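One protein chain omitted, others in place.
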Amino acid sequence: MGGAGLMWIRVINPNTTRAMTDAIEPCARAVVAPGTRLDAVTAELGPASIESHYDEALSVPGVLAAIRLGEAEGVDGYVLACFGDPGLDAARELARGPVIGLAEAAMATASHLGGGFSVVTTLSRTVGRAADLVERYGWQRFCRGIHACELPVLALETDPDARKIVIEACRTAVDTDGCDAIVLGCAGMARLCTDISAEIGVPVVDGVAAATLTAQSLLTLGVRKSGRGEFATPPPKPYAGLLRSFGSPAG
Amino acid sequence: MGGAGLMWIRVINPNTTRAMTDAIEPCARAVVAPGTRLDAVTAELGPASIESHYDEALSVPGVLAAIRLGEAEGVDGYVLACFGDPGLDAARELARGPVIGLAEAAMATASHLGGGFSVVTTLSRTVGRAADLVERYGWQRFCRGIHACELPVLALETDPDARKIVIEACRTAVDTDGCDAIVLGCAGMARLCTDISAEIGVPVVDGVAAATLTAQSLLTLGVRKSGRGEFATPPPKPYAGLLRSFGSPAG
Amino acid sequence: MGGAGLMWIRVINPNTTRAMTDAIEPCARAVVAPGTRLDAVTAELGPASIESHYDEALSVPGVLAAIRLGEAEGVDGYVLACFGDPGLDAARELARGPVIGLAEAAMATASHLGGGFSVVTTLSRTVGRAADLVERYGWQRFCRGIHACELPVLALETDPDARKIVIEACRTAVDTDGCDAIVLGCAGMARLCTDISAEIGVPVVDGVAAATLTAQSLLTLGVRKSGRGEFATPPPKPYAGLLRSFGSPAG
Amino acid sequence: MGGAGLMWIRVINPNTTRAMTDAIEPCARAVVAPGTRLDAVTAELGPASIESHYDEALSVPGVLAAIRLGEAEGVDGYVLACFGDPGLDAARELARGPVIGLAEAAMATASHLGGGFSVVTTLSRTVGRAADLVERYGWQRFCRGIHACELPVLALETDPDARKIVIEACRTAVDTDGCDAIVLGCAGMARLCTDISAEIGVPVVDGVAAATLTAQSLLTLGVRKSGRGEFATPPPKPYAGLLRSFGSPAG
Amino acid sequence: MGGAGLMWIRVINPNTTRAMTDAIEPCARAVVAPGTRLDAVTAELGPASIESHYDEALSVPGVLAAIRLGEAEGVDGYVLACFGDPGLDAARELARGPVIGLAEAAMATASHLGGGFSVVTTLSRTVGRAADLVERYGWQRFCRGIHACELPVLALETDPDARKIVIEACRTAVDTDGCDAIVLGCAGMARLCTDISAEIGVPVVDGVAAATLTAQSLLTLGVRKSGRGEFATPPPKPYAGLLRSFGSPAG
Partner (left out) sequence: MGGAGLMWIRVINPNTTRAMTDAIEPCARAVVAPGTRLDAVTAELGPASIESHYDEALSVPGVLAAIRLGEAEGVDGYVLACFGDPGLDAARELARGPVIGLAEAAMATASHLGGGFSVVTTLSRTVGRAADLVERYGWQRFCRGIHACELPVLALETDPDARKIVIEACRTAVDTDGCDAIVLGCAGMARLCTDISAEIGVPVVDGVAAATLTAQSLLTLGVRKSGRGEFATPPPKPYAGLLRSFGSPAG
């Protein structure tokens, strides 16, 4: 627990860019209730940003190492701060409490705002992954379109035109798809959320805040995963090579 | 607003049985954050309980009257405390802020707990409505089964064996479906939630608490429905007969 | 029965505009067989037209009152003359014989005319409801598109350009979607059906006529709903407030 | 036309067993309106009964020959009296007016009777074809099960226990699936329809009658397939071998 | 077997145009392994090309006659060299070994090349059949579009611009759909496959080669259909008329 009965939520940035963690953390902190301790950590191994299936797959060990550490420290719940929800199923096996992905939380949240949402993502090569997640979670009937703004992830922080470019992509999505909400398809867009909504006149859902609130809600409800079945703690076994340390039980 | 900057959430019991409202309200109150004002109201017109498509259809005017009143009073968000989510689309057109149904919130919540949930409802004649909502919200790939415990809604309060019967139905659902969570398919089961979970060893999601937290989260995020499109305020027009008063603008 | 062994079908206009009932009735009458008695009634409570989820929800008590009256009078089957199929499930519980919605009948009819149909509706805010019904009845693989002509329902009767505007929307649908048939998405378009078909060269299905024939066919087949299960007569119970009278058994 | 302005519907038995045609014809005749001429023909080439994909495929030339003849004679609409809907798409290209399959009509009809139907077919090897058609027409959400009674098609006429065996399969379907209606999955079961319904207490839909009424309804509506697109008249071309005569234009 | 332990695969051209068989055969021969005997036959009855549901239905007896002959001769596996996969289910019942359709093989092959493919077909009236097969085999999530080049099947051989026209349609498909691969929707396009791929820069899958390799793979695996169930040998029975000879057992 987070100390003195507080619930403790940790935001895990699955990429290894600390500046992005620093930009994300306030978006999560802004929404938690008084009784919640929140911190954010950066993956210690893996890619500087996640822009391909390759990057995403290789971000997962870093995510799982962070979960293992969190379990040892007594963290209650986790947010995976990347829209690809990397390693979500594995993380859920490992953690005692909730682990929430940005995509699953943002799309569930957007579903309560009307009949359809559109996703705005970074590079067009990530559109496929977003589409996979739409289908994986069953949001096909709500998702009206997925649009790339063609900004690399880290350029969201550094490109002086980033705000304008993302807003433009959101506007195109609204005009093309007639959607009732926009889902931001990258953690790096979180801090632009309010601005975009003000510009385009439809609600905009940032997954960082949405996932943080979802984790907090699950902790408030006191629901914990079943101890048996698909998401029970994975059976310990020998692990070899660089990943040797992952074979011992977590926590 | 709920006064002094508080956010104000109102739980609407769509049936006209005040005792049920009284049983539901604490389940919602138990989960809201310090900064949230919560109250619960009973529909002033319609059926004493909702156990058929007929009952559900005729509970909607009472729901919409409650929303109209809430809008006039400054309520920020609403929970529709019936698992059929009666009148949800219409209520969403009417309200400025979020309106959350039990079914949509409970199923979204359960989706974060594993790969599949089962629903336990009251009479078997309501299974079809639950199945419609599973499909309406896109949870087919998560919903593993819908089980009736064959208790009428109001007997949940009065039958001395209610607790035992519902637990038995939940146990059957877990054994038959191998589900990772149970979703309670009636607001009247809310107060049994903790007991059931303790008995059956898988997490149990009560829609009253789940929907209250979802409403609170949407208010925290500050997202509001788009002002245009399918869920914009309905165009005012003449209404006739008993429902005459519904024709004037709300709020 | 309709007297002297005749079968009696009643068209219920779910809105309260008698002029629209008067325009609809001949479209139904034109298709019934000699052995069928047909009449049309106007809802006695509710909205003057149905152009939102709110209007639709509040048209349902009027529909159900009409069904209750019909059952008392001995009507054999009913047509719900609004493309939103308002209150269909509840009406089906209440009536001994068939109750047919415009959307379900028109789409089933169009499915026999080729591989795909498009729907032309009134205001764009009603497109979402039409899409919900397409999914509810399983016509996703047949429905190629839903197009709004942006005429309010009652303007179909009064706007001198109505015919031209609807034809234009139909033509756009055919050109855009390559559909094999058009489904008219509003009872108020019924009387334009023949004209439109002549203009655009693909078959046009009016739901009023389609639903009337479907009701007549079910009566001819002599199939009646099962006495048990989801659509059995709803259990009687206390109803409160304006809707008090709906609590007593019908018929 | 059927003479003197009558509409003329022809039931085509796709197998070559005249006794079965004779058993089917009265089931169609019983439901047509006074203004409809009805006759039934037996395929002149192909299998004695249809109990495999092979039989079904080889029944199609006979069906199409019958349609060609019908077009030359002035028949207005056709019923394909086999639950596999053999050659439906091809027949629809060939005919000016409606061609209706048993499966498509029976399932559409059953959909108006409640939330779900089950199909009872002959041999279990035909279950796959029924499932294909359920999916082809989009009835997955309505079809609750498909049950074989393990009677060969022609035994329906000759086996003294046929009635009892089919009723038993229907009862099993109702008990297992909780369905609201039964769809008979073979034209040879048509004459048992009323008996079965009386025995099992849920409505039973015979496709022969349902398809006949559907054809009649389409003729009454005056809708005819589009002259262009997927179902336009097939382009004439050389045909070789036994099927040489099929290459010339029909009608 | 193909003699001396060779496996013997026969390509069946379902239309009766020998020139097309001659063009197809080398595309199949080019991909088989040394240990495979390959020949190609032309249907002896039916249409000169397949451009409608009518043509396709009437190509099936020729296909089945060819399978019957092949079984008598000892052929091990078959390719149905038409993108409509005509008579596939029936052929599979008849043959002891594998029978592979172009569409099923080409789409499965394309699925291993990325997240989505587009189909390029001949006349637009065949788009519907391609869409049916996409759904029949479950490729909806991979198929991004179906495009017609508006060349009749036989013009693929004779029109001097055929190559250019097909390439243009492929390019349009890539640009419009953003697909990862092109599936050629007609056996007559097989010989253009390499050229097209070189021009458009995405992989192009020809069904003739894909189906030949699939048949060879199934033979290599030694898997043979189950002797019972839906695809067991069809029960022999009397056949009448022109198709009389099809009633005797094959092989």
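Per-chain numbering from 1; labels A, B, C, D and E assigned in written order.
Operating definition for what follows: contacts are C-beta pairs under 8 Å (C-beta built on N, C-alpha and C of every residue); 3 or more make two chains touch, one makes a residue touch a chain.
Because the structure is predicted, anything quoted here is derived from the model rather than measured.
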| item | value |
| --- | --- |
| Listed residues A:His53, A:Arg96 or A:Arg224, member touching the removed chain | A:His53 |
| Residue, one of A:Ile9, A:Ala40, A:Ala110 or A:Val127, that touches the chain absent here | A:Val127 |
| Contact residue for the chain not shown (choose from E:Ile24, E:Ala43, E:Ala187 or E:Val204) | E:Val204 |
| Contact set of chain A toward the excluded chain (per top definition) | 16, 43-49, 51-58, 60-62, 64, 87, 89-90, 92-94, 124-125, 127-129, 132, 135-136, 152, 229-232, 234-235, 237-244, 246-247 |
| Missing-chain contacts mapped onto chain E | 31, 33-35, 92, 98, 100, 104-105, 108-109, 111-115, 137-142, 178, 180-181, 194, 197, 201-206, 209-210, 213-214, 217-218, 220-231 |
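The rule is short, and it goes like this: only the chains that are shown with their structure count from here on.
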| item | value |
| --- | --- |
| Identity of the chain that, by mean CA position, is farthest from chain E | B |
| Fitting chain B to chain D on CA atoms, where both chains share a sequence, rotation angle to nearest 5 degrees | 120 |
| Most central chain, judged by mean C-alpha position against the global CA mean | C |
| Centre-to-centre distance between chain B and chain A (centres being mean Cα positions), rounded to whole Å | 27 |
| Distance between chain centroids, defined by C-alpha means - chain A, chain D (Å) | 53 |
| Centre-to-centre distance between chain C and chain A (centres being mean Cα positions), rounded to whole Å | 45 |
| For chain C, residues contacting two or more additional chains | 92, 115, 124, 128, 135, 141, 178, 229-231 |
